[in-house]
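Excerpt of the complex: some chains, original placement.
Residue numbering begins at 1 within each chain, and the chains themselves are lettered A, B and C in the order written.
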Amino acid sequence: MLTIKRLDLEDARSLLKGAREKATEIGVPMCIAITDESGNLVAFERMDGGKVTSITIAIDKSYTASGAKKATHEYGEASQPGAPAYGIGSAIGGRLMVVGGGLPVIVDGEVVGGIGVSSGTPAQDREVAQAGLDAFQSAQG
Amino acid sequence: MLTIKRLDLEDARSLLKGAREKATEIGVPMCIAITDESGNLVAFERMDGGKVTSITIAIDKSYTASGAKKATHEYGEASQPGAPAYGIGSAIGGRLMVVGGGLPVIVDGEVVGGIGVSSGTPAQDREVAQAGLDAFQSAQG
Amino acid sequence: MLTIKRLDLEDARSLLKGAREKATEIGVPMCIAITDESGNLVAFERMDGGKVTSITIAIDKSYTASGAKKATHEYGEASQPGAPAYGIGSAIGGRLMVVGGGLPVIVDGEVVGGIGVSSGTPAQDREVAQAGLDAFQSAQG
């Protein structure tokens, strides 16, 4: 029998809040998604002005990061032409995201969930996702 | 050119909060989704214990209610065997929901969004969605 | 080798126009789709106020009527519980529509396309689709 460590809704809100504040700071309204360690959605917000196309992209970045236990930008590197994971980006009906902005949420070395951000450049998305993680870590004390 | 009225993220949060409080009150952890008037997701929360299968169901109930400008339970009645809309429930890849728990959000006679709730019985889902609407209306003053 | 008779864009426009005028007359803004005899979209219009959920439904009603050479309301009857085509409404990923409002376009006994209408009641959708056919027949002289 397994015992799974999984973020709860309160954790998800703290991730969302940290990301949202950074997005506001850099002036880019974002779609922000939080998934649990099984890749299933826990919380989502589209800030006013966030892109419609980014709804699914944010959810899928978070799904990828939590489900594959890897940052989406790492897949970006590993899936370049000639690299070992070339072509992985169209897997799972296109849900496996290889663009930066999806990060696993790790506690005591275990992936407990993921955060996915979309609407800015991949660098901005990644910065905002990282701010979510930072806020969560601070809240964890 | 058209001018459209659409709920914003703050409105979505007030809908979520009203629904969540009712869900807590009746002791059923729910998935709660808020969409805008075009059916696109604005906010989502899965309360701890909410069903994994209800993630998509809540989102699609809200999509249906906002996009079709009709409560999902009305489709339930209209799509019974022998009724005029029989079979509509499998339309749009199954996204058109005919089970209660999806309600349009109406301001001054215009649909500005939707709320969709899932994890309880359809009657509970509908009660919780209605509580979201009530909280929103109160906040509107 | 086959020679296929297929409606052209001008025909599609005359179908659209007839349907649109009836929709305006009865005061229900509609989504109206025209497909060719292979089920592929030729023309589409969402009147101002037409439902977002009806975009796909109108297209799929037309797809069904032209592809299956049968009015969608006929499938509605044939797919009732206990009837021979029970369950057909979820076929093709839900594209096979059994709700009224899809009609084949027939010229000299051959199906050359289809029209699909959605946003009203199934009876209204069907009335508006029929008006499209009537206008087309008149234009054919």
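Assume a residue touches a chain if its C-beta (ideal position, glycine included) is under 8 Å from a C-beta of that chain, and two chains touch if they have at least 3 such contacts.
The shown structure was predicted, so the numbers you read here are calculated from the model rather than taken from an experiment.
This structure file defines a homomeric complex of 4 copies, of which 3 are shown in place.
The criterion applied here is as follows: only the chains that are shown with their structure count from here on.
With chains as nodes and touching pairs as edges, the resulting graph is an open line. Set against the Cα centre of subunit A, the chain with the most distant centre is C. Spacing of subunit B relative to subunit C, judged by their CA centroids, is 29 angstrom. Chain centres here are Cα means. That of subunit A falls 42 Å from that of subunit C. Subunit B has residues 38 in contact with two or more other chains.
Of all residues in subunit C, those touching subunit B in their complex are 48, 51-54, 56-57, 60, 75-76, 79-81, 89-90, 93-94, 97-100, 121-123. Looking at the complex, you find that subunit A touches subunit B at residues 8-9, 12, 38, 40-48, 52, 55. Residues of subunit B that touch subunit C in their complex: 2, 38-39, 63-64, 66-69, 81-82, 84-88, 90-96.
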